[in-house]
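Working notes for the structure below.
Left out: one protein chain. Kept in place: all the others.
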Amino acid sequence: ERRTARFQARIDADEKIEPVDWMPEAYRKTLVRQISQHAHSEVVGMLPEGNWIGRAPSLRRKAVLLAKVQDEGGHGLYLYAAAETLGVSRQEMVEQLLSGAAKYSSIFNYPTLSWADIGAIGWLVDGAAIMNQVPICRCSFGPYARAMQRICKEESFHQRQGYEIMLQLSRGTPEQKQMAQDALDRWWWPSLMMFGPPDGESQHGAQGMAWKIKLFGNDELRQKFVDVTVPQAEYLGLTMPDPDLRFDEAAGHYRFGAIDWDEFKRVVKGGGPVARDRMKARRRAYDDGAWVREAALAHAEKKRARRAEKIAG
Amino acid sequence: ERRTARFQARIDADEKIEPVDWMPEAYRKTLVRQISQHAHSEVVGMLPEGNWIGRAPSLRRKAVLLAKVQDEGGHGLYLYAAAETLGVSRQEMVEQLLSGAAKYSSIFNYPTLSWADIGAIGWLVDGAAIMNQVPICRCSFGPYARAMQRICKEESFHQRQGYEIMLQLSRGTPEQKQMAQDALDRWWWPSLMMFGPPDGESQHGAQGMAWKIKLFGNDELRQKFVDVTVPQAEYLGLTMPDPDLRFDEAAGHYRFGAIDWDEFKRVVKGGGPVARDRMKARRRAYDDGAWVREAALAHAEKKRARRAEKIAG
Amino acid sequence: MADTDLADRLKAERIALALRLGDTSLILAQRLSAWCGHAPELELDLALSNVALDLLGEARMLLTYAGELEGKGRDEDRLAYFRNTPEFRNVLLVEQPNEDFAVTIVRQFLFDAWHLELATALTGSADPRLAEIAAKTVKEARYHRKFSTDWMIRLGDGTAESHDRVQAALDDLWIYTGELFVSDATDAALAAAGIAPDPASLETPWQGFMDAALAEATLAKPQGAYMQAGGRDGHHSEHLDYILAEMQVLARAHPDARW
Partner (left out) sequence: MADTDLADRLKAERIALALRLGDTSLILAQRLSAWCGHAPELELDLALSNVALDLLGEARMLLTYAGELEGKGRDEDRLAYFRNTPEFRNVLLVEQPNEDFAVTIVRQFLFDAWHLELATALTGSADPRLAEIAAKTVKEARYHRKFSTDWMIRLGDGTAESHDRVQAALDDLWIYTGELFVSDATDAALAAAGIAPDPASLETPWQGFMDAALAEATLAKPQGAYMQAGGRDGHHSEHLDYILAEMQVLARAHPDARW
């Protein structure tokens, strides 16, 4: 088809596709799925960290964490808005999340068990997210690319804050250092899994690359993350929970042990330790808030009617 | 009327009135009011102490407190049962409590703010209650008298436990002693108010005496309580929050300062510091439990129907 | 020197004031931040967090100042994490539970209207540090009051359910508003010295604002309730101890740690 060819030509020429432009239905669908999944991840991602706002050990840390979780909500908003430009409503997307039809990043189905987890999430989870997301700032769909630019700027700020927490802990009391090590032990492998299955097994790889929605392979990004992160852990004086980890001088890369893809699959399918808690919390917020949203609508309707009456009268 | 005279003669002869016996409507009503109010007090009284079960500072104290609050629930049950013999259902009584039509002891509208309050309640509130209740063990209405005998036995056990907590605290660290003193400061005057207004102002006094529902005047019981309690406070090494308190050698009584009857009236009328919290908690338990009670009824009904079917079939 | 004079004058009273206001904003921030991730819609997650962040910021400045006045080396964290329940000086209103969104908004509305009046008056404080903090607070409090008032109107004049919920919450929380306007010896001394307004003087404008906003929200102003007080003197409801148990648990488990 000519339109498809022209569309691909525009992408190949690094032009941005905008909502008013024609696009193949598959491109639209893939983007809706990916952007909404990303938005859901931001929103569900508020829960594990939100869990520690009330217990943050200093007022400064409390403020920083609260602002961070708030930023994540903001990211959710940008991304829902970007997806809405593709003709899907936020309401629809939220219902897909709550029904289980839509996914979110399974990293958020692990629990936050200590304050160090707030550091580890910032350092590792946000770190991995940035690695994944920076390329998307150059993706072919304009609204998504622009939302990601904004998000990436904030995320790298979050990542530094997370690392700073880890640094403080690993320079702190023996208990604090232990807390930091324990958090690293629990978050390291799930962070590596955030890059998705090995490229050979990845489903949406080739087409995504052609559409410039996906710009690098999972394994390449994962390797890059490992290469950046291992020296950071060394600087913290913490031990990576991977006995096979070693530096390959020749290749200039850190080689790491085998990832437990069975765990990955189980968690993606909803078997994560706190997956039920996460969905329960989201569903409860949605259900308990129904009367509020209804009231806001009803009030807006009343105001509209009154204004109309005034104009008419 | 002859029946009334015979009824009074039986009371004068210290005979017990039983549910099957004829009784004046006013006697029945007074008893229903008093017994149900007493039952409600036991049930609402579970809340201030229940508030500390989760935080009891040793496992032994936790067990003792849990058992105590459970006993109070048990007292509520005996008393509701005693009132039911007078032809009023528990359901009706509970609804009167929840609608605010029925009262409960306003002492439970003060908050429990520290562990020492658990000691102070046992020592002072249960102490005052016993002073009030022991005479009722000999009251003219059989079921009430028998329920009270059982209750008084347990209450005096509770009172000893409360005093033991106060003793431990007042022999403990400076913070513990301070906690004990603070609890005494807050609970002393409300405990004195538990005996009700001065006899001159008491509404149901004379008739209650004639019916042997009330056996002593408020002021007499209050004085007795003060005389017993002041030396106990001295033994604890705590200071009574009453600068006017002194021993009257001639009379052999402790003379105490003026009671703030305005506060008493305000609290009785629902102005106690946590009155709303108490009623909210009871109402919530009742509302949230509605589906459970309905299910139990529905199941019992199904079972009955199945049995009937079997017999018929 | 005038500065030295002020530094000594009414020091205990200024410490008391800074703790009362600082604790009040801190505890409300703690309550509000529990909504983060659980609000009826994402925009409300952000808005409630915003208010919480502002209040937390104000609390930090006030507690820091209280610690400096005291001069015993207690910083904001020492004051926030290592005082026990009776040492907290917040008003009772802010320690009341979140319950549902109606209760949260009513609590906020009652608080914001007072907070703005108070902060406005404090911008003219003879204590330059308090005046400076208040100047920052006023801008935030104005936005807060608009936010909570808008929601009072939306809920009050929304559906029958929202109206009933918000009216019930208003009736419940009203008994904690009296404490906002109680004046004691501390307040009298501070007012006489031009350091803080007499709390009682804030009531008339506050009531005026209530009348107007509640009318627009089609809500009835509660009447004849017995007012509860005591929080400013450390006599709290049963809720505060639970708030602090959570807030302080980690800091207290590691008393010598830095974070």
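Per-chain numbering from 1; labels A, B and C assigned in written order.
Following the convention adopted for this analysis, a contact is a pair of C-beta atoms (placed from the backbone, for glycine too) under 8 Å apart; a residue touches a chain by one contact, two chains touch by 3 or more.
None of these values were measured; they are calculated from a predicted model.
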The omitted chain touches A, B, C
Checked against the full complex, the residue among B:149, B:168 or B:232 that touches the missing chain is B:168
Missing-chain contact, candidates B:74, B:135 or B:241, resolves to B:74
Contacts from subunit B to the absent chain lie at residues 43, 46-47, 50, 53-63, 66-67, 69-70, 73-74, 76-77, 80, 115, 165, 168-169, 172-173, 175-176, 281, 284-285, 288-296, 298-299, 302
Where subunit C meets the chain that is not shown, the residues are 84, 241-242, 245-246, 249, 252-253
Residues on subunit A facing the left-out chain by the touch rule are 48, 51, 55, 111-114, 182, 266, 269-271, 273-274, 276-277, 280
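Going forward, only the chains that are shown with their structure count from here on.
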Going from subunit A to subunit B via touching chains takes a minimum number of steps equal to 2
If you tally C-beta contacts per chain pair, the winner is A-C
Between the Cα centroids of subunit A and subunit B the separation in whole angstrom comes to 57
Touching at least 2 other chains, the residues of subunit B are none
